[in-house]
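Worksheet: one structure, shown below.
Apart from one protein chain that is not included, each protein chain of the complex appears where it belongs.
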Amino acid sequence: MDFALSENQRLWQASLAGLLNRSAPLERVRAFAEGDAAVARDVWRALAEAGASGLLIPETYGGLGLGLLEAVLTAEALGQTAAPAPFLGTSLAALALASADSQTQERWLPRLASGEATAGLAVSEAVAGARDGAGVSFTARRLRGRSLFAIDAEGADLLIVADQTGRIHLVETGAAGLSISPLTSIDRTRNLSEIIFEGVDGRPLDDDGGTALSRLRDAAWVLLAADMLGASQTLLDKAVAYAKERRQFGRVIGSFQAVKHLCAEMAASLEPCRALVWYAAYAWDRIPQESSLVAAHAKAHLSEVSRFVARTSTEVHGGIGITDLLGLHFGFKRVGLDRQLLGGPERVRDHAARLQGLVD
Amino acid sequence: MDFALSENQRLWQASLAGLLNRSAPLERVRAFAEGDAAVARDVWRALAEAGASGLLIPETYGGLGLGLLEAVLTAEALGQTAAPAPFLGTSLAALALASADSQTQERWLPRLASGEATAGLAVSEAVAGARDGAGVSFTARRLRGRSLFAIDAEGADLLIVADQTGRIHLVETGAAGLSISPLTSIDRTRNLSEIIFEGVDGRPLDDDGGTALSRLRDAAWVLLAADMLGASQTLLDKAVAYAKERRQFGRVIGSFQAVKHLCAEMAASLEPCRALVWYAAYAWDRIPQESSLVAAHAKAHLSEVSRFVARTSTEVHGGIGITDLLGLHFGFKRVGLDRQLLGGPERVRDHAARLQGLVD
Amino acid sequence: MDLALSPHHAAFAREVQGFLLSHRREWPGPRATRAQVLAWQARLISAGYAARTIPREYGGFGAAPDILESRLIAESFIATGAPGPLAGQGISMLVPTLLEVGTEDQKRTWIGPTLRGEIIWCQGYSEPGSGSDLASLTTRAHEDGDDFVINGQKIWTSTAHLADMMFCLVRTEPDAPKHDGISYLIFSMATPGIEVRPLRTMTGQAEFNEVFFTDVRVPKNQIVGGRGQGWRVANTTLRHERGMLGDPNAAEARLSAIMALMREETVGGQRVIDNPLMRERLMRLQGEVLTMKFNGLRLLTQSLKGESPGLAGLIVKLQGCELNHQLAALAIDALGELGVLYEDSTHLRAGGVWQHRYMFDLGLIIGGGTAQIQKNIIGERGLGLPREPRPLAG
Partner (left out) sequence: MDLALSPHHAAFAREVQGFLLSHRREWPGPRATRAQVLAWQARLISAGYAARTIPREYGGFGAAPDILESRLIAESFIATGAPGPLAGQGISMLVPTLLEVGTEDQKRTWIGPTLRGEIIWCQGYSEPGSGSDLASLTTRAHEDGDDFVINGQKIWTSTAHLADMMFCLVRTEPDAPKHDGISYLIFSMATPGIEVRPLRTMTGQAEFNEVFFTDVRVPKNQIVGGRGQGWRVANTTLRHERGMLGDPNAAEARLSAIMALMREETVGGQRVIDNPLMRERLMRLQGEVLTMKFNGLRLLTQSLKGESPGLAGLIVKLQGCELNHQLAALAIDALGELGVLYEDSTHLRAGGVWQHRYMFDLGLIIGGGTAQIQKNIIGERGLGLPREPRPLAG
């Protein structure tokens, strides 16, 4: 019975923190948001060198062969610094590839592990419901239609695509009939696209009744929750630091009960979320029968807590909080995006209710 | 354009406050809660002398011929003092009798106006949905079944009963086949019963497709909202008074920002509710096309605000707030009952959505 | 209680709407020239639908104040869709201040051109170190001959990059208690030594500026009120600002827009409005919007009667800003993944206005007195709770 990070996991956290502080300090994040694409490449190179790109890939394919818990620590660190990197798409592709044939695995896993190739994820319609007539059909071995809100697809080499029946396809981004165009979101540190399929050659993984997609969705929800945890932690830390330093009416504002209690409420909401996210990752790795429910709750609960923290941290900062100066808004927007990606909290909680047979 | 109480309405408020302070001070309310039934009779006698029993009854029948706005001021005053009185049942009966034949009106209205007779209301199943298999059928001119959560029925002379199709019946409490037994609720100042109909002679008012019941329900919602407004105002006032007087750590606790802000949040939520309740009553009297929606929102919104105020006022009081000593709990329980009576807020808001055609 | 208009006021509303509609050809559109805008403003002033209660000798229409008429005029612009009169901090804040405490010469010089839109003003109050505690401002002005010489920095100066003039708080008596050492100066933004830098906010736009002063010389007669009177003068102005925030009509319009949005948008083929959870949130907010709307009617009546609004007035900013923020949050959630799109994205809805509002409204919750300051005010002025005791050490 040991519900804590191992020594190796703590070292992993520390090395990530170090490399992200070097490769993605605030001014570099800001530069990326303003169009300097090199930043994301540098961050990814640094992450790949540390092994993050192959975290979930078996050692035989050049990866670290670790579990979702380590991936969660990575997502949290990225959220904490608002660093741009195709970690989510690439990690989920690695998971999806686990059920591919060995030839496909040999083709892709080493390249993903080394950081040479990255992957994107186009499953929004199957997971969160189709918008604007999107959706991807698969007939006569061809994929047709559109997928919105694809994650990390722009610049990727490989796509994981869910069709309307919930089957998963691997699509190379050079394939004929495929076009990817960026969507602009509030969060300039993230990579979101629309993908159009005009008769693209599809390669469905096993037709398993949606199990693979469910596992992928659960992992994505947990990683998004971890991203929110990291971003919210930074928002809280910055608020507390500011409250200790900013003086008004002859006192540091953190000595005012109103400000102190806002900070306390943020901490009281956020701190136990760490255990929720850890448990969700641990369950994904080790207790599959609990995994889906906890993943849903992690996604939904972190969405609510981090909306509260983002807003409250901004309030504690007062006027400076709404400017670009401290970069507080990067975290604010990051959790704003995470909340909606692959389903907002109401939708995700409805899923949790269905899992427990509470919906007719 | 004048959205304020008239001079007469203010005088009415003042005279109610005076008579309730005399007839229902805290120790009398407590005595009633502990079983001294005479208190409610005394309060009703005092109210009847002032005309409250006949507030909504035309002057030709000995009433004051006033509108729901004046009734709202009365309900608010009763909520403020947690005074026991069959005001809600009797007032709604007066409204229901407006569509009765003149013989029935002549028989009942003068006696209700004088305070000599009172009335109860048994419409819960038709308005808020049946519980525990309750419901009243009307076939072959006979009422059969049960009605729960009847308001002010115990000790009443007349009942207003809704059957399963939404028709309204007048039933005299002496009628054969009728039995009334009390239900014990958290709020010992209120009169709640279960009524059993075993082939009771029914006298349906016009079969109007439910219009009369809708109007009655709307009026009841507005009066319950007013009751919550009054009770919450007392809860807030007591919290503010206590915060000005109670000292801890060498200061009155109201000088601590935490306590001050709790009071401010209560006031900020509650104060605008006064206008909502006024408007709901005014609309019931004068703008029928808006009335139903605003009545629903008044009931639902006051339910939420007063739950918050009741809890927060108790917190501001600290330990003493949960004792019987200050009688704070009378208001707490009063709003607890009002919230659920004739439908909790979720149900009532669903009704508001239906009124606007938002539900398929 | 009677919500009907008197015959006089009903006729007045018809008259205003008739006037606006009959001058539809003069309405300046989105691409109107400055001349067209100023011509429309002049037309409105001469008709009495702008600068209505400002005395004629200062360029206004000179009508006796009638709050209901003012309200009916405002509603007529909304009802007809006519472009409203010019607004801005000059008209809403400087003009009332000058009327109250300006010299005759200041009134004659500045009010008329400001009303006509010939002079655009910006406000120099907040400083980086003085937010909630505005009176601790440190921008200094020392005397030198016939001038004050200003050094320091302002922030949150919304129209500084467009403005001709600034009204500004500076510390002229550094040794006086903090509220007594401030003066209120007005001066041209073209004065040498003023530098305006745009301040980008989280919305991605530069809605505000920072303004830096280096030896900026302002003639002494450009002081409003006496030396050291600036705090009192500014409070006149701030009182006028309070009324600008928390407009219940705006909330009602937003609610309607969200209701329409929820009827139109579908997720997985299901209309958003058919999702009971989204509908419930909509209904909750409708309850609050109506509450604030009716509270507004109550406040209007109190104004008409010259009564003090009391608690019901103190809560408007706190509740109104929060409500608008919550409305934006609901719209974003109703849009779901579409709700995160922004700027020039394909599939963007309503120009990204909901995200913009969600962020901008948070600025409003903070600006003009944070929610915490508002709660202090409600607790102390509204409920009579005592102020915090002064601390032993500063």
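Assorted remarks:
The chains carry the letters A, B and C, assigned in the order they are written, with residues numbered from 1 in each.
Simple rule for what comes next: a residue touches a chain if its C-beta (ideal position, glycine included) is under 8 Å from a C-beta of that chain, and two chains touch if they have at least 3 such contacts.
All figures in this text were calculated on a predicted structure; none of them were measured in a lab.
Note that of B:G18, B:G209 or B:G318, the residue touching the chain absent from this view is B:G318.
Checked against the hidden chain, the listed residues B:E70, B:E194, B:D218 or B:D285 yield one contact partner: B:E194. Across B:L55, B:A100 or B:V259, the residue that sits in touch with the chain not pictured is B:V259. Of the listed residues B:L95, B:A128, B:A283 or B:A352, the one in contact with the hidden chain in the full complex is B:A128.
Seen across the whole complex, the unshown chain contacts subunit C at 276-277, 280, 388-393. By the touch criterion stated above, the residues of subunit A touching the omitted chain are 1-6, 9, 69, 240, 243-244, 251-252, 254-257, 259-261, 263-265, 267-269, 271-276, 278-279, 282, 286-287, 294, 297, 300-301, 304, 346, 349-350, 352-353, 356, 358-360.
Within the entire complex, the positions of subunit B that touch the omitted partner chain are 124-125, 128-132, 148-149, 181, 183-187, 192, 194, 247-251, 256, 258-259, 262, 307, 311, 314-315, 318-324, 328-329, 332-333, 336-337, 339-344, 346-347, 350.
In this text, only the chains that are shown with their structure count from here on.
Looking at subunit B, one finds that residues 256-257, 261 touch two or more other chains. Each of residues 372, 375-376 in subunit C touches at least two other chains.
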